[in-house]
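All protein chains of the complex are present and in place, except for one that has been dropped.
Each chain carries a letter (A and B) given by its place in the written order, and its residues are counted from 1.
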Amino acid sequence: MARKALLITPELCIGCRSCQVACKSWNQLPAEKTKNRGTHENPPDLSGSTYNKIHFIETTDAFGNLKWLFVSQRCRHCGDPACVQVCPVHALQQDKETGIVFYDKSICIGCRACSYACPFNIPRYDENGKISKCHMCIDRVKAGLEPACAKACPTGAIRFGDRDELIAQAKKEGFKYIYGEKERGGLGVIYALNEPPKVYQLVENPKVSEDVLALGELLRGLVKKGIPVDASIVRKFLGSKETLVRV
Amino acid sequence: MKWIMKAKKERGAKLIVIDPKFSRTAAKADIYAQIRPGTDIAFLGGLIKYIIDNELYFKDYVVNYTDAPFIVVPEFKLPDDLDGVFSGFDPKTKKYDKSTWKFELDENGVPKKDPTLKHPRCVLRLLQRHFARYTPEKVSEITGIPKDKILEIYEIIASTGKPNRVMTECYAMGWTQHTTGVQNIRAMAIIQLLLGNIGMAGGGVNALRGESNVQGSTDHCILFHILPGYLPTPKATDVDLKTYIKNYTPITKEPKSLNWWKHRPKYIVSLLKAFYGNYAKPENEFCYQYLPKRDENKSYAWLNLFDAMYNGEIKGFFAWGQNPACSTANANKVREALAKLDWMVTVNLWDNETASFWKGPGMDPKKIKTEVFFLPCAASVEKEGSITNSGRLAQWRYKAVEPPGECKPDAEIMNELYKRIKALYEKEGGVFPEPILHLNWNYGDEKVDTTIIAKEINGYFTADKVVKGKKFSKGQQVPNFVYLQDDGSTACGNWLYSGSYPEEGNMMARRGKEDPTGLGLYPKWAWCWPLNRRILYNRASVDLYGKPWDPERPVIKWDASKKKWVGDVPDGPQPPLALGGVLPFIMKPLGVGVIFGKGRADGPFPTYYEPVESPLSKNPLYPKYKFNPLAKIFKAKPVDKLAIHDPRYPIVGTTYRVTEHWQTGVMTRHMDWLLELEPQIFVEMSKEFAQEKGIKSGDKVIVKSPRGELWAIAIVTERIKPLKVLGKTVHVVGLPWHFGWQWPKDGSGGDSANLLTPDVGDPNTTIPETKVFMVNIEKA
Partner (left out) sequence: MINLEILIIYKIFKLAFCSEFFKFIKRDYKLAKYYKNTFKNGGEKMKLTRRDFLKLSISSLVLSSFSLDLSSVKAYAKELRIKNAKEITTVCPYCSVGCSIIVYAKGGKVVATEGDPDSPINEGSLCPKGSSLYQLVNNPYRVLKPLYRAPYSDTWKEVSWDWALDRIAKLVKETRDKYFIHKDEKGRVVNRIEAIAHVGSAALDNEECYILQKLMRALGIVYIEHQARI
């Protein structure tokens, strides 16, 4: 199995959010109690029970035309996943075959090092404090099915396939920007765009703090040594996120 | 949107969206125009003018396949001549005497024609004169769309008047829910006829119908004016079957017209046989008198129904899978009307605003006498049967699991009800029990086998019979409606569905994926009425010799060597028109597409009138008639109130839907995943208006009309802009109507936008004008 990817084409997205519901349906995730905050976008953020969402952007193009953009937000499945590198207990892993970044909740100690490491601010935690994020429906993919969101998408705005082929396809279709081709070791979620990524509010030059990775190494060492890493203590370390990041 | 996006991507199709708000569809459009609600006929009339003035219509099509060349009698007058109404208008009764709405006939009784389209009284020239005043400038002033944009859109649409170019038109309630609803659709039908886009692959005027089986429920005619298969319900004046048949079986003198409705006698007799079985005999008019006859001067349409209920005329009421307390215009009137009933039966999956009306806002249960039943039914995957989509495709659904708790499939509830009512009449006697006792009803003792019903709908022989040289025996399924008889030897529940369940089996359950035409017709996927024909009026897609107008995308073509049509199932096997065949519009007595619509109550051509509630004091095109003079207005006191140029309600309101919810929301508000996406009623408004009112996005506001008020969350957006109408600024706001007080339980969803809307109706259909009304808004 070659490395897999999702190709997101916001130009094709109609913001129907079938992907959000299909994800919840397949992954049996509870609904959130939301409210209308003066926008159609909901839930307000990714969460332990929301692995993907469509971000709605109202903007105006260079010619003064109104644009309403819909951008799928979710784990990018980095080729070089900082979350996997930082996870002290190997709860987060990168599947060697497909490149999918998945996780085992039963191992997760809820230390949140991954949320700290992620340059895209993706990992969230369920009600038990365990890692929760898009895993590209690895159970389906391994069984030869496409992820629930890609399956449900009516317009092909979320396409699933071999990463190389999807990139070649996006280039063939003439898109000016292929966001994720090279970023972070090549993302597993690629965006085909005709406007610069910043228009779609995508992180430019996503960076990972070396310190965090190092901290991960330290934590992992502690675990290796048989020292029970108290999740709350680790969380305290990570609570100092701001300070650490700025060093 | 799946196929629209595909057409855009792969074929370079242009998507034009005209809507009062910039929707998610608009976000994908090549051109978007924000239109003032209710001004569609101005826009479309201007387009008709543009097409005719610039001679961009598809001439061969128009001359041969429409009534454009037909000559109208000189007595006929246009609103141009009569200040806004057609000839025959009676201002007292507000009705038309249609005696001048007719064609000049030749000595054979066939309309006179001018194929050169030059005669000043031919339909095309009358149409041109009728729309002469709909100039781009005027259209712009009325609709609020800039003139440049109007012309840009006109140019693209008119470019599809060529044989190899085609436009499809999709509409929904944004066009129908108006006092000019029918004429909105007619205007587009006229445009598509002028451009030769009817019967073509990728053409047509397509209703995006809202409910999973609204096509099927309409075909089976759960409507006061029609019986299954669009057979008119008898009126008191249709005193016997003979009179009924005479009144509703059209005759034509046009020799090239197939005039399909000439078969109506076969369909009504076969229907009566399906209803009354062996009791239906020639000597008792096949039990024709068992059918209720409606008063010919009375409407029993939806709005009339609730008006009668409000007035205390209705005692018992079934609300079966419907939530009128939220779905009806002027919903407060309905909620009060329900309190005047003796009893009400509701059948649904969930409790809702109708079933629980007696404990709704402002209600005092201790004062409400209505006895209410809630019968819990099975969901779609807990039973078996067929549903018909917007494209007339009947598809079979299977049962996956048993219904939960004590829920029963609807058919079983109907069966139980019938059996118990029948038993009571058998035991106690009663008034005119025959239609009940003699009803042909054998669908199972307790569990209902829906395939038995499907077979009855298809039709079967009730006696041995030879038809078209083929021998059929009693009990055998009818192959299709061509075999139906008017002598009582066939029974058929709905002639249109005849062919869906022949001897070979259930055609609706087919899953064949072949697409021999390459047009996406998939003839072996499920089954399409009539006769599995996928594109209606497909004979209009070819020239007089059976050659497709667009050879690249032929729907059908005439194979001269084999002397037969290839492609889709043609509208009749007859050869092409020039080779001794028939005209393409086979359901019309004259065989052609109808531009001069003399069957309509409010005029043969669409005419621009303001909505009943409008921000203007006058109709800019016909100052004498502000709104449709035939609009149905109800006057129940004190609930029927209108804001006709009322300064207290200066803002134009409109309602719409979001894709995450469905109808009144009963089937989506109870789905947590969907409620998460759109949890509360909102009102969308422009930044300019919000600023005027000091409203910020996310604020709770109160929206008021003369009929009611509700709170909503403000969405302040660039997607709605103030409009310039006749030089003045007009603000528009829009709300969805998916919410109701009963669920979510904590009241966080809000209530129905139909508390605001007016119960005024279209003169042809009585559909309410829920798409335009006047409101005011204040911060809560």
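Brief remarks follow.
As a convention for this text, contacts are C-beta pairs under 8 Å (C-beta built on N, C-alpha and C of every residue); 3 or more make two chains touch, one makes a residue touch a chain.
From a predicted model like this one, the values you see are computed outputs, not experimental measurements.
From the set B:T39, B:T160, B:N197 or B:S386, the residue in touch with the chain omitted from the display is B:S386, counting the whole complex.
Between the chain not shown and the residues B:K118, B:K246, B:K315 or B:K779, the one that touches is B:K315.
When the omitted chain is restored, the residue from B:K8, B:K28 or B:H220 that touches it is B:H220. Only one residue from B:A236, B:I251 or B:L579 touches the chain missing from this view: B:A236.
Listed by residue number, the positions of subunit A touching the unshown chain are 16-18, 20-22, 25-26, 84-85, 90-91, 93-95, 102-104, 106-107, 135, 138-140, 142-143, 148, 151-155, 210-211, 213-215, 217-218, 220-225, 227-228, 233, 236-237, 239-240, 242-244, 247.
In the analysis below, only the chains that are shown with their structure count from here on.
Inter-chain centre distance (subunit A to subunit B, centres taken as mean C-alpha positions): 45 Å.
By the touch rule above, subunit A contacts subunit B in their complex via residues 12, 14-17, 20-21, 24-25, 30-40, 42-43, 58, 60, 66-70, 154-156.
Against subunit A, in their complex, subunit B makes its touches with residues 1-2, 5-6, 9, 22, 24-28, 32, 658-660, 672-682, 696-699, 713-719, 748.
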